[in-house]
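All protein chains of the complex are present and in place, except for one that has been dropped.
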Amino acid sequence: MSNANPLALIVGAGSGLSASLARKCAAAGMRVALAARHVGKLDPLVTETHARAFACDAADILQVEALFDAIDPPELVVYNPSYRVRGPFLSLDPLEVHKTLMVTAYGGFLVAQAAVKRMLARGQGSLFFTGASASVKGYAESAPFAMGKFALRGMAQSLAREFGPKNIHVAHFVIDGGIRRPDGDPRAHARGDDGMLDPDAIAETYMAVYRQHRSAWSFEVDLRPWLEKF
Amino acid sequence: MSNANPLALIVGAGSGLSASLARKCAAAGMRVALAARHVGKLDPLVTETHARAFACDAADILQVEALFDAIDPPELVVYNPSYRVRGPFLSLDPLEVHKTLMVTAYGGFLVAQAAVKRMLARGQGSLFFTGASASVKGYAESAPFAMGKFALRGMAQSLAREFGPKNIHVAHFVIDGGIRRPDGDPRAHARGDDGMLDPDAIAETYMAVYRQHRSAWSFEVDLRPWLEKF
Amino acid sequence: MSNANPLALIVGAGSGLSASLARKCAAAGMRVALAARHVGKLDPLVTETHARAFACDAADILQVEALFDAIDPPELVVYNPSYRVRGPFLSLDPLEVHKTLMVTAYGGFLVAQAAVKRMLARGQGSLFFTGASASVKGYAESAPFAMGKFALRGMAQSLAREFGPKNIHVAHFVIDGGIRRPDGDPRAHARGDDGMLDPDAIAETYMAVYRQHRSAWSFEVDLRPWLEKF
Partner (left out) sequence: MSNANPLALIVGAGSGLSASLARKCAAAGMRVALAARHVGKLDPLVTETHARAFACDAADILQVEALFDAIDPPELVVYNPSYRVRGPFLSLDPLEVHKTLMVTAYGGFLVAQAAVKRMLARGQGSLFFTGASASVKGYAESAPFAMGKFALRGMAQSLAREFGPKNIHVAHFVIDGGIRRPDGDPRAHARGDDGMLDPDAIAETYMAVYRQHRSAWSFEVDLRPWLEKF
């Protein structure tokens, strides 16, 4: 694959969604870079998608800078990482709440800053953020995740307003439901046929939004299984 | 084209968006039915897309029933019609406000009821509604359009919750900006390159949502030009 | 009571909320006018609050005009009427859906137009709309009510944006839960202590919003019982 092929950087690789995105990007002729805290488990995906993998804690500015310095300016960056602690509010460990904010939201800021800098220089780019039901509704016993995901969405809105007119497509996806794990998810059966989100199906919509003409860009797209209550 | 090909019904045909949708559906191998109050102007599109055209006032239950009786059960129905009167609130003609509600929202109800009935019998279907900026924000001096478009969105939410689990994909699109008229829109230049929504680009996203796997359906998708303030 | 006392017009009188509002307004030294389709049942309230009662179908422009012509320019107008039909979408009678839109939303428009006209002439006024959970969420099997209440909210937003700067306070209340009927509501016990909205408590908040200084006006206020799921 030539260096002329556009580069997709998927941050938070490892989950089903990241792997599906990597495959879709590779199939679309893009070079793929994967960034995750632990890259060992990525070996099969790296081989399959001819990707490069980078160890990176997205909440650590030095690691984020090193990541972007190690790759070409990306055409597409997807920010997937999240961390969550939940349970009765009084039982929450403040350090875990802090970590939830750092991984879910602050890491998104660090990656966005590094990405936008390079996209502006290229004159274009797409910057996508993966949200959740908790991005738009603060559920009981899940305050930290709501804090992190609300924050990420607020930032994404700011970025879309600042950088849309500079030819950077910023989009936020509200994943409203459980994502089926690729290797036989035990929860999937209980939810009925297609009752959990297929990561390939999610990735299909990300790619459709990536391909949108700039005269008709989406900022926010929700995705949920047909059977999901909402 | 065989009767085995799925049928797309586009209500409110005539505008740039409806024509673009008709072309995308035809290109995807679907049969196309167009419904509009005035069908004469549709002749070129009918020829181009091998469509059938039906005169139909969507706010008239008898005409809506006649329309659906004249066609096969549709696989995809898109409801585009809207009417609007705007201006200083005190200057609004109450009859025009009533008409805005009837065409923009009540017609959507009539079409939805006829469509869902047939889709349930088939066991599947997609029912899409075209919204606007006014679907989510009531602008000054534009109360009637906000009334109609808010109402349509509320109904679409109800339908998605009732019929998603019955394998009918209900989606609502928030078109946030002016749609470029196909034949050299004089406003387009003033808004800058791609500063108005290209109807083909909008239709592309409708088709992507139509093709979504039911494990990851979108209910709401916004679309706006990269240069649009929001 | 003197004609110098400001006049409160409560449209949709008869329910528990309207009666509570009438009492609060009377207690605050306001003259009270009550408008309802059936005024006979209002006799005790009329006596208690020294009000005048008017028969008025809010969805009929002639009756609305006659109502406003019969009273002094009001200082406060509250629009409460709603009508709803619900049930499986396919079972809905289109005429009932039309009526839902007319009473819930179009009547609000007619009353707003008559009220604003008089408030602008006075240089001030407050125009309040009573919404519901269905104003912000379209529930399954309740499309018509969502259509009506969404529409009313969209209109209220437009009015707030157009007339706030003209010294008319437009506000929209989202009543999220069942209102306890004053005379021993059989549902109240099942919901637990204070598990349904007390109409006096709702009216208290309306009055607090009515008294707000114009440097800090609320447009939207939600109200629900402490025990309500949301």
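The first chain written gets the first letter, and so on, giving A, B and C; residue counts start at 1 in each chain.
One rule holds in what follows: contacts are C-beta pairs under 8 Å (C-beta built on N, C-alpha and C of every residue); 3 or more make two chains touch, one makes a residue touch a chain.
From a predicted model like this one, the values you see are computed outputs, not experimental measurements.
> One chain isn't displayed here. Which of the visible ones does it touch?
Taken over the complete structure, the missing chain's partners among displayed chains are A, C.
> Kindly state which of the options A:Arg161, A:Arg191 or A:His213 is in contact with the chain not pictured.
A:Arg161
> Using the touch definition up top, pick the residue from C:Ala28, C:Ala55, C:Leu120 or C:Val221 that touches the left-out chain.
That would be C:Val221, which touches the missing chain.
> Please output the residues of chain A touching the missing chain, sorted low to high.
Against the missing chain, chain A presents residues 61, 88-90, 92, 94, 97-98, 101, 105-106, 109-110, 112-113, 116-117, 120, 134, 137-144, 146-163.
> Since one chain isn't shown, list which residues of chain C touch it in the complete complex.
Counting over the whole complex, chain C touches the hidden chain at residues 160-161, 164-165, 167, 169, 180, 194-198, 200-202, 204-205, 208, 211-230.
Methods note: only the chains that are shown with their structure count from here on.
> Draw the chains as points, connect those that touch, then say whether the picture is a line, ring, star, complete or other.
line
> Cα centroid separation between chain B and chain C, in whole Å?
33
> Provide the C-alpha centroid distance between chain A and chain C, rounded to the nearest whole angstrom.
Each chain reduced to its C-alpha mean, chain A and chain C end up 44 Å apart.
> Among the residues of chain A, pick out those that touch two or more other chains and give their numbers.
There are none in chain A.
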